[in-house]
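One protein chain omitted, others in place.
Order of writing sets the chain letters: A and B. Residues in each chain are counted from 1.
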Amino acid sequence: MSSWTWFHRLASPPSFFRLADRLAPWLGWIALALLAYGWINGLFFAPEDYQQKDAYRIIYVHVPAAALSLSLYVGMAVAGFVALVWRMKLAESALIAIAPVGASFTALALVTGMLWGKPMWGAYWVWDARLTSELVLLFLYFGVIGLWQAFEDPRAAARACALLAVVGVINVPIVKYSVDWWNSLHQGSTILKMGKPSITAAMAWPLFASVIGSYLFAGYVILRRLQNELLQREAGTAWVRELMGKSRV
Amino acid sequence: MGGYGLYVWGSFGCGLAVLAWNALSPRLARRALMRQMTESE
Partner (left out) sequence: MNVILAVLTRELRLALRSRMDWLLPLLFFVMVVMLFGLGARPNDPVLAGFAPSILWVGALLSMLLTLDRLFRADYEDGTLEQLCLAEAPLTLTVAAKLTAHWLLTGLPLVLLAAPLAVALQLPAAGQPALVLGLALGTPVLSFVGGFAAALTVALPRAGLLLPLLVLPLLAPVLIFGAGAVRAALGGLDAAAPLYFLAAVLVLCITLVPWAAAAALRNAFE
């Protein structure tokens, strides 16, 4: 039993709030450093691509955004699952904290995908499986946000959104595997192929940095949003009042 | 950018905008929340 007390203590809003306060700056600054390295290298120092010339550089924005859009939805669904099964308030607030962040990166993936598609394939948009599934994912995020705002009681809202997120998570593997299921315009997986990836090191390192930096950045943002959710939900309780008292001084 | 300038800079610009919004939006919300909570004390 005692091995779980750290978990329960962590999940209590005031202790998580304190943990987030200590963790967030680290995530933020390391993310900033990695993103700066990734993007500056990707824009100016990585070599030109044989086929796509300089247009491929969009990869340093598009791939992290697309990866995040999927990962965050899965994260949201996991938070939803935890919230439903264990009725954890922290998980409910996490679910809501993730949604807008995930939606913004999904929109970014779509926009950069269009900006990449136009010079490469001549079209801003095609109704192929991967692009369409990403658009559907954006609407799934909007659905969660819309459902949350429609409820008056935050606990009922969280439970409804958790159910929606868990049911909607089916869309995520469809996005991931649709490249294999259809012969679509979208480039096949070049990085996660078995064996040697077909991308040179000088291009790959800034890409890894951009991806990891984006994930850490998303972590930072979600922690901050989560803190706001906790403050709002626990307004009037002792620990929140104590916190405000300290900030006023 | 080899003629692709609009697309590449456009993409990075959008990326920067999304990063900025994500970084600032919680800050602004926290400030508003604090103000709202101290006023209702």
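Odds and ends about this structure:
Note that a contact is a pair of C-beta atoms (placed from the backbone, for glycine too) under 8 Å apart; a residue touches a chain by one contact, two chains touch by 3 or more.
Keep in mind that this is a model prediction, so the values were computed, not measured.
Put simply, the missing chain touches A once the whole complex is considered.
Contact with the chain that does not appear here is found for just one residue of A:L19, A:A150 or A:A202, A:A150. Contact with the chain that does not appear here is found for just one residue of A:A11, A:I40, A:V126 or A:L163, A:L163.
Only one residue in the set A:Y37, A:F142 or A:W205 touches the chain that does not appear here, and it is A:F142. For chain A, the residues touching the absent chain in the complete assembly are 84, 129, 132-133, 136-137, 139-140, 142-143, 146-147, 150-151, 155-156, 159-160, 163-164, 166-168, 170-171, 174.
Here, only the chains that are shown with their structure count from here on.
One simple way to say how far apart two chains are is to compare their mean CA positions; for chain A and chain B this gives 15 Å. Interface residues of chain B, counted against chain A in their complex, comprise 1-4, 7-8, 10-12, 14-15, 18-19, 21-23, 25-27, 29-30, 33-34, 37-38, 41. Looking at the complex, you find that chain A touches chain B at residues 28, 35, 39, 43, 48, 53-55, 57-58, 60-62, 65, 100-101, 104-105, 107-108, 111-112, 115-116, 118-119, 217-218, 220-221, 224-225, 227-228, 231-232, 235, 240, 244, 247-248.
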